[in-house]
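Okay, structure first, notes after.
The complex appears here without one of its protein chains, the remainder shown in place.
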Amino acid sequence: MATLGADLDGVAAGHVAIAMPIEPRLSQQNGFLHAGVVVAALDSACGYAALTLMPEDAEVLSVEFKVNLLAPASGDRLVAEGNVVRAGRTLTVCGGDAYAEQGAERVHVATMLATMVRRQAG
Amino acid sequence: MATLGADLDGVAAGHVAIAMPIEPRLSQQNGFLHAGVVVAALDSACGYAALTLMPEDAEVLSVEFKVNLLAPASGDRLVAEGNVVRAGRTLTVCGGDAYAEQGAERVHVATMLATMVRRQAG
Amino acid sequence: MATLGADLDGVAAGHVAIAMPIEPRLSQQNGFLHAGVVVAALDSACGYAALTLMPEDAEVLSVEFKVNLLAPASGDRLVAEGNVVRAGRTLTVCGGDAYAEQGAERVHVATMLATMVRRQAG
Partner (left out) sequence: MATLGADLDGVAAGHVAIAMPIEPRLSQQNGFLHAGVVVAALDSACGYAALTLMPEDAEVLSVEFKVNLLAPASGDRLVAEGNVVRAGRTLTVCGGDAYAEQGAERVHVATMLATMVRRQAG
């Protein structure tokens, strides 16, 4: 996420929000953020949300996710929120929602449903 | 849905809840409702939710859906809720959640993310 | 699957085909098979395909699946094929394809991408 200039914008048990500036270098010619960047932000938010319910040294991997792209992402800032839907011993299911913000306006640009797996220790 | 003995349990703009008894004939040997029945109920709830935001004579078809099965469904009653995430002219994105109820207890058994298309008039 | 009158139509390592008659009692008023039935057949084909690569006493559960409904299913017979895409120790990823057959004609009615988990022994 460092590559994307992303910061944690909020953390609670089972919930994480990540925010990042929408920069030209991550956008297409039409000014919209690449779908891959939106997906990466959502994937990270979901992964971090899963981690909030695990022991400190736990690691998670994304097994799979589905994303619906709802609107093109442009503006000043992208916020990706991840929420745990169900936490299991091995598998955690998370939902994610991404919003593009410009000033006071907020557009829902994508929604994700993801499965995370707790990584076995080395 | 008539086959499943399902009834509308709640309707609002962009939201529908369907309820049905959990019957032995729709269950497996272990007493759990068939996943296909849970999916059918979620699919219907999502389709009806999409219809609440369309003209009266509109019809919708499911393009695709993803379902995470969270827990086995047993008990007295299955409730499937559908919510519109984004309504477009042609495509509507919906989220669905299914709960198995036994007395006052309620278990979240599945979650769906679906894409519906408005059917072109014949 | 017994409820659906389904039979194994082919089994190989990592591959299973299930066939079932398309019966009025499983169809909608328009004569098309319920999406829930198509999904149940695909889910079973994927689960059995995963089992072909496991020890004899293993059991699998569906974690999640995504289905694209490609065409309405009508005709004499539904065939659901499941194929293992990647078999892991805990998780197996499978693809499934469903076809509706009438005489010599075969229509691709749905495609599935699914994640199965090996069930921990009781």
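Letters A, B and C mark the chains in the order given here, with residues in each chain numbered from 1 onward.
In the analysis below, a contact is a pair of C-beta atoms (placed from the backbone, for glycine too) under 8 Å apart; a residue touches a chain by one contact, two chains touch by 3 or more.
On a predicted model such as this, the values are computed, not experimentally measured, just so you know.
Trainee: Tell me which residue among A:19, A:39 or A:109 touches the hidden chain in the full complex.
Mentor: Hidden-chain contact among the options goes to A:39.
Trainee: Using the touch definition from the top, which of A:11, A:54 or A:69 touches the missing chain?
Mentor: The one listed residue touching the chain not shown is A:69.
Trainee: Contact with the hidden chain only, please: which chain B residues?
Mentor: Where chain B meets the chain not shown: residues 63-64, 66, 90-91, 93, 115, 117.
Trainee: Which chain A residues touch the hidden chain?
Mentor: 3, 25, 34-37, 39-40, 43, 61-69
Trainee: Which chain C residues would touch the chain omitted from the figure, given the whole complex?
Mentor: Counting only chain C, the missing chain is touched by 66, 68, 70-71, 85-86, 93, 95, 108, 111, 113, 115.
Just so it is clear, only the chains that are shown with their structure count from here on.
Trainee: Quick check of your reading of the touch definition: is the inter-chain graph here a line, ring, star, complete or other?
Mentor: complete
Trainee: Chain B-chain C contact: same residues or different, taking over half shared as same?
Mentor: Comparing the two copies, chain B and chain C contact each other through largely the same residue numbers, since over half are shared.
Trainee: For the two copies chain A and chain C, what rotation in degrees overlays their C-alpha atoms? Round to the nearest 5.
Mentor: Rotation angle between the two copies comes out at 180 degrees.
Trainee: When the centre of a chain is set as the mean of its C-alpha atoms, what distance in Å lies between chain A and chain B?
Mentor: Distance between chain centres, rounded to whole Å: 26 Å.
Trainee: Using mean CA coordinates as chain centres, what's the chain A-chain C distance in Å?
Mentor: 32
Trainee: With centres defined as the mean C-alpha position, give me the chain B-chain C separation in Å.
Mentor: Roughly 21 Å, centre to centre.
Trainee: Residues of chain A that contact two or more other chains, please.
Mentor: Residues 66, 93, 115 of chain A each touch two or more of the other chains.
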